[in-house]
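Note that this complex is displayed minus one protein chain, with the remaining chains in position.
Chains here go by letter, A and B, matching the order in which they are written, and residues are numbered from 1 within each.
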Amino acid sequence: MTDVVTTGLLLDGLIALLLAGLAFRLLRTRDLFEAIMLFVAYGLTLALAWIRVGAPDIALAEAALGAGVTGALFLNAWHRLAVRAGSDDRLPMEADP
Amino acid sequence: MMGPSSSHGPGVSSPSPSGDAPTGPDASSPSPLLRDHGERDGPPLLRWLLGLFLVPVGILLALGLKGAAGSRDPRIPDLIAKHLPETGVSNPVTGVLLNFRGYDTLLEIAVLVAAMVAVWSLDRGQRHFGLPASASASGGAGGGRPFLSAILRLAVPTAFLTAVYLTWMGSSEPAGAFQAGALLAGAGVLLSVAGVLRPLTAAALPVRIVAAGGVAGFVVTGIAVLPFTGAFLAYPEGWAYPLILGLEAALAVAVAVILVELFVDVPSIPAHDAALDAVDPYGDPLGRALAPDPSPADPEAP
Partner (left out) sequence: MTSLDLYVWAGVVVFLLALHAVVTRAHLLWKVLAINLMGTGVFLILLAAPARRDPMVADPLPQGMVLTGIVVAVAATALALGMALRVMARTGSPFLTVDPETEEPDPDAPEPPR
């Protein structure tokens, strides 16, 4: 029993540290694409945290909306900026006529 | 890497008036759009001072939260558990969202509709979304790209099925209309990216009807139950479960359509615009450095 509690506490500490670390990194980085990827990773880690907190409804919503849809929105914005900036990273299908 | 050779980076911009961009914007990347070099961030001293100030704030906040919350007796969960059988559903979160606090959910979907209208009106007439028309016309779904078309075939039906399941199970298990709507929206976004759903913009009447369907369903239901129970959105005995299920279905579809709209209708930036190319991105973007001639593709500009 104690073992289960200790393992759970360790896991929660790991998730909490991961959340803070991902947030710190994504707010400090200079590269927009990296920041967006970190944001999606943060959202999925947060979904784990919701499970641990005992809110499975929120975990589902966070994974689908917080990480998925919001990540797609940011990637969409990134792509528009990449087209504008003439970056090499642009998708081939968006090549200019 | 690319440096000044980029044909439309800031390297061709007018010479910086007073050298206010110290390292030069083109040292490592062509544009600050994708890489923020921090020239515009506040002075370092101020940033450090703010950080130092926030440390005790955080400690006090966490301790205060713990103290305030720990001293209270949790009565609300007991109340919800006691009255859950009257809601017609067995998942307490669904009961809260669609019965106890139906107003919340009504206003939530209203906020989504408002956001869709706002995003839609940001950039009327200037959308360049998805594949070129030739690609989607020639190849159909996936436009001749085997990986995309395989993903479409696998993911879209699965997402659709899972969304139906999530809506159906929302009354008893951790699931519900918003999760289902997000999944459906994921499928819709995939179809939009692949060029299958290209004409889906908020200008289309069916899109508007479905998007408004969530709010309309709530309002109509709320008024329809008035003669029976005397209160807005108070479901009559025995009718709670079917009404909630119907509302959840309308909500899921409306949420999905609105989220796809929010994704598709984001304003685009022209790749080539001589006026924009002349702007120094580190200059005074709101005043002096603003492009002299508003881009001609923007007829509604003042």
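Basically, a residue touches a chain if its C-beta (ideal position, glycine included) is under 8 Å from a C-beta of that chain, and two chains touch if they have at least 3 such contacts.
Note that the structure is a prediction, hence the values are computed from the model and not measured.
Participant: For the full complex, which residue in B:61, B:161, B:204 or B:223 touches the chain that was left out?
Facilitator: B:61
Participant: Could you pull out which residues of chain B are in touch with the chain that's been left out?
Facilitator: For chain B, the residues touching the absent chain are 14, 17-18, 20, 32-33, 36, 38, 40-42, 46-47, 50-51, 54, 57-58, 61-62, 65-66, 69-74, 76-78, 80, 92-93, 95-97, 100-101, 104-105, 108, 111-112, 114-116, 118-119, 122-123, 176, 178, 255, 258-259, 262-263, 265-270, 276-292, 294-295, 302.
Participant: If you put the missing chain back, which residues of chain A would it touch?
Facilitator: Looking at chain A, the ones touching the missing chain are residues 8-9, 12-13, 15-17, 19-20, 23-24, 26-28, 32, 35-36, 39, 42-43, 46, 49-50, 52-55, 57-58, 61-62, 65-66, 69-70, 73-74, 76-78, 80-81, 84.
In this section, only the chains that are shown with their structure count from here on.
Participant: Taking the mean of the CA coordinates per chain, how far is chain A from chain B in Å?
Facilitator: Taking the average C-alpha coordinate of chain A and of chain B, the gap between them is 15 Å.
Participant: Could you pull out which chain A residues touch chain B in their complex?
Facilitator: The contact residues of chain A facing chain B are 30-33, 56-57, 59-61, 64-65, 68-69, 72-73, 76-78, 80-88, 93, 96-97.
Participant: So in the complex, which bits of chain B are touching chain A?
Facilitator: 2, 6-9, 30-31, 33-38, 91, 93, 131-132, 135, 166, 174-176, 178-179, 182-183, 185-186, 189, 259, 262-263, 266-272, 276
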